[in-house]
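Just dropping this structure here.
The other protein chains are all here in position, but one chain of the complex has been omitted.
In order of appearance the chains are A, B and C, and numbering begins at 1 in each one.
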Amino acid sequence: MMKKAAIVGASGYSGEELVRLLLAHPQAELSAVTSRQYAGQTVAQIFPKFAHYPRARALRFSEPNCELLAKQAEVVFLALPHGVAAEFAAPLLQLGCQVIDLSADFRLKSAAVYREFYTHDHPAPDLLNNSVYGLPEIHRDQLKNASLIASPGCYPTSILLPAIPLVKAKLINPHSLIADSLSGVSGAGRKAELDYLFVECNESLRPYGVPKHRHLSEIEEQLALAAGGKVTIQFTPHLVPVNRGILTTIYAAPAEHFNDTAGAARLGEKVGACYAEAYGDEPFIRLLDGKALPDTKNVAGTNVIEIAWRLDPRTGRLIVMSALDNIVKGASGQAVQSFNILCGFPETTGLI
Amino acid sequence: MMKKAAIVGASGYSGEELVRLLLAHPQAELSAVTSRQYAGQTVAQIFPKFAHYPRARALRFSEPNCELLAKQAEVVFLALPHGVAAEFAAPLLQLGCQVIDLSADFRLKSAAVYREFYTHDHPAPDLLNNSVYGLPEIHRDQLKNASLIASPGCYPTSILLPAIPLVKAKLINPHSLIADSLSGVSGAGRKAELDYLFVECNESLRPYGVPKHRHLSEIEEQLALAAGGKVTIQFTPHLVPVNRGILTTIYAAPAEHFNDTAGAARLGEKVGACYAEAYGDEPFIRLLDGKALPDTKNVAGTNVIEIAWRLDPRTGRLIVMSALDNIVKGASGQAVQSFNILCGFPETTGLI
Amino acid sequence: MMKKAAIVGASGYSGEELVRLLLAHPQAELSAVTSRQYAGQTVAQIFPKFAHYPRARALRFSEPNCELLAKQAEVVFLALPHGVAAEFAAPLLQLGCQVIDLSADFRLKSAAVYREFYTHDHPAPDLLNNSVYGLPEIHRDQLKNASLIASPGCYPTSILLPAIPLVKAKLINPHSLIADSLSGVSGAGRKAELDYLFVECNESLRPYGVPKHRHLSEIEEQLALAAGGKVTIQFTPHLVPVNRGILTTIYAAPAEHFNDTAGAARLGEKVGACYAEAYGDEPFIRLLDGKALPDTKNVAGTNVIEIAWRLDPRTGRLIVMSALDNIVKGASGQAVQSFNILCGFPETTGLI
Partner (left out) sequence: MMKKAAIVGASGYSGEELVRLLLAHPQAELSAVTSRQYAGQTVAQIFPKFAHYPRARALRFSEPNCELLAKQAEVVFLALPHGVAAEFAAPLLQLGCQVIDLSADFRLKSAAVYREFYTHDHPAPDLLNNSVYGLPEIHRDQLKNASLIASPGCYPTSILLPAIPLVKAKLINPHSLIADSLSGVSGAGRKAELDYLFVECNESLRPYGVPKHRHLSEIEEQLALAAGGKVTIQFTPHLVPVNRGILTTIYAAPAEHFNDTAGAARLGEKVGACYAEAYGDEPFIRLLDGKALPDTKNVAGTNVIEIAWRLDPRTGRLIVMSALDNIVKGASGQAVQSFNILCGFPETTGLI
């Protein structure tokens, strides 16, 4: 069985990656792609690297038009800027499409939190309660019957997947969480801004958005769900000169105090068991063992997140590290994973 | 007045940078450079980029020989691997040289801590008490009359300079310190190892040495001096694909609790005053104001460290960020700064 | 139908890429991988990025042993250094395997030319006449029945595919050919040498092997086949800081003189027709039209080569540019393309 899928806003990095994944997907037919900028040109003309797909040579970008899209596709991916996605989601849902939105527009349940972090009113607050946060390893069951999926941000994915099992199992104090993240430049999007020029990024390491980055809103809302109560954490993003990849290092105070190697060993068994139970069978989560630590080059281009952890008997802290590709597991790959769940396909279809 | 200076082990990245700085130094005469590997060849042959200096075309690398070095130079820089430097320091000191060591051999006061972190006995424990830790902004007075200067490590410099004033002023709880650092690949030295090949580092972000990196020993010893008692901290280094630069983000719990913007403003005045008093006149410390945050590209090739800080009313934490060039302020530039102090030259000579 | 395939020497960059391609190949069973260095460890341990394949978690590297390999595999890929591959090819062929060699050992027909360029006698000269040069677009028919395939070098592929149709059609003077190539650092192999450290390659552009690089031998031998007589050309390789990719710019004097746009247009029709006829239906050759020029980022990770050309009425020259991924179309992808031909599979199997 094939599913017809469309992409609205296919000219950015997430859109381009959706094009790549859906062209190669054995059960998806990429039936429409829209881009105001590129309307009329073929996918192969704009993205020569896909030109070996006959579909890429045939399919032309069109102006976005919801009525037309609803005729062309059963599932519509929105790869649009924050705020713009909401304008498309409502009509598409009414016209009977299932919508997978990669923007931040429907990730929060609370319109008030949205206003606090995005500094304007939410454009479609009534839809917030209908959307499902598209983190399949956490919300798989709800995704099966979703009509509107809010695919998570790249930083949130790199923090939530390692943190949620520990929070749920009450192994750590959620308020102690500090997440220090490094992101490749594609995370800034395909935008013509001086800050993201090659010369400005190459040989540059820099923090930004300190101390209140917008992604904190969805991170804290999801952690609150896991903890059963409000959670506030620390998060610092850094821009580093790679194309793809997020490396996150998380610091947490365990609920159970330890200050020697014996204590670390006891707690380590619990942490190991917690992750094994939560993720032991997950196809896209690689729990590292032995001396291995995450490295973004081992996940680039894939939908995999690597996770490793260490207990430090000197400080009594737990350190958890994760690596993912911000454009795949952090955006488009994860969206296709949700698409597979939604369509009843095996979850790894087109992703391994 | 000119001072004769020699470099032992001038073939690594720190050695090469010492060559650069001393060739350009208006009051230093680079009188000898040693390298077993390159003995007999001129500096210009090994480092073509210095060939426009007549001295680089004339000066040849020699085999290291302490008696000869003592005749050639008043001050000897040791740019040798850990453990090897100590073999040269003792005889050179006895022969009347002043020694500036860039290795870790004389940075600690405690031979026991050295053994714990370096896993072998210290080769010259009696010299540990004679050495001065070469962080000029902290130990300037002692450096004036030092015979043996232990120049700090790159990570320690990036952590200690931002942290010490706060610890001294008791504005933060020193045990709460978490330092998350990103380092360019030159920090690994000029070593032919697979891990540091271009292909292995480019498009790679990875933590390493978690949770007990060797540099913790000197960081904690210096913090203890500032705090007036033992300090244990968290430190996580990461390898990122730049040639030069360390970016450190420090998380600390202020001694004074705050949880709103008014509290942050009150504490912020104290933090700002603390830094202004400690570093307001320092030529190599750039305290950033306004919205500016540190960026390694603004310090590359210079002896400057950039420092900025933020108070987060949501979490009650202080975040301090620093950027430096690991080979200059983190190694050779700082060593030349100490050299200037030792020789009675203006501290910025040859460095600005 | 599945084909059992083994890789000898699977620890270098070409070997790793063969592992990637064969793990994903729907008609290949990766039955053995050898590596002296990694014997006993699983593929997933050495290459974590393949760990989501169950086969990678099960398959262990073994010591290379021809008798065992002949029992395990029908087709054996040799990803070994030049000179070493020949030691394996002869016994494997005798034991009935088909061999696809990625080294230079069997690319030349002439043992004398081998001696001239590789400075030692060929270790198995009698096999030279049995091998087929594995450039599918040129030697497809011979590859169908080959027992020993010599897969081309990365630079030769980037030069021969654009040049051979023009030489065959006598549109250019083959002796006028100048090929100026830029290569990513993976082309140097996974070797622990100072020259290929991140710090030595990043922010570095440098020619090497001027004027007589070893790859000239196979380039000139293949051009001679196309021209029907001896050919000598100019070739300059450069090392540039990318992981993957070769960009080649070729300068040639057309057989037909022109010095204005009308002449260029007439000749242009012939050049366009020549390429269209030679490669119009090739799945892995992308002939660019309009204003597009090759870019290695459009072919990275794929088996595609991009080709574009321009006629310059000012100089009367033809300029042809190509881009490929040196590890895929320049090595392992092309080897799998030959494997597909050898096995009677559709040529794009596992490659698109």
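A few notes on this one:
The rule is simple: contacts are C-beta pairs under 8 Å (C-beta built on N, C-alpha and C of every residue); 3 or more make two chains touch, one makes a residue touch a chain.
Keep in mind that this is a model prediction, so the values were computed, not measured.
Shown chains touched by the hidden chain across the complete assembly: A, B, C.
Only one residue from C:S147, C:Q234 or C:T349 touches the chain missing from this view: C:Q234. Checked against the full complex, the one of C:E203, C:D260 or C:E277 touching the unshown chain is C:E203. Only one of B:Q27, B:N173 or B:T302 touches the absent chain when the whole complex is considered: B:T302.
By the touch definition given at the top, chain C reaches the unshown chain through residues 178, 180, 182, 184, 200, 202-208, 210-212, 232-234, 236, 238, 240-247, 249, 251, 293-297, 300, 310-312, 314-315, 317, 319, 321, 323. For chain A, the list of residues touching the undisplayed chain reads 13, 184-186, 190-194, 196-203, 241-243. Residues 48-49, 51-53, 203, 283-284, 286, 288, 292, 295, 297-302, 304, 306, 352 of chain B touch the missing chain (whole complex, contact as defined above).
As a working rule, only the chains that are shown with their structure count from here on.
One simple way to say how far apart two chains are is to compare their mean CA positions; for chain A and chain C this gives 37 Å. Mean C-alpha position of chain A lies 38 Å from that of chain B. In this assembly, the C-alpha centroid of chain B lies 46 Å from the C-alpha centroid of chain C. Shared contact sites, meaning residues of chain C that touch two or more other chains, fall at 203.
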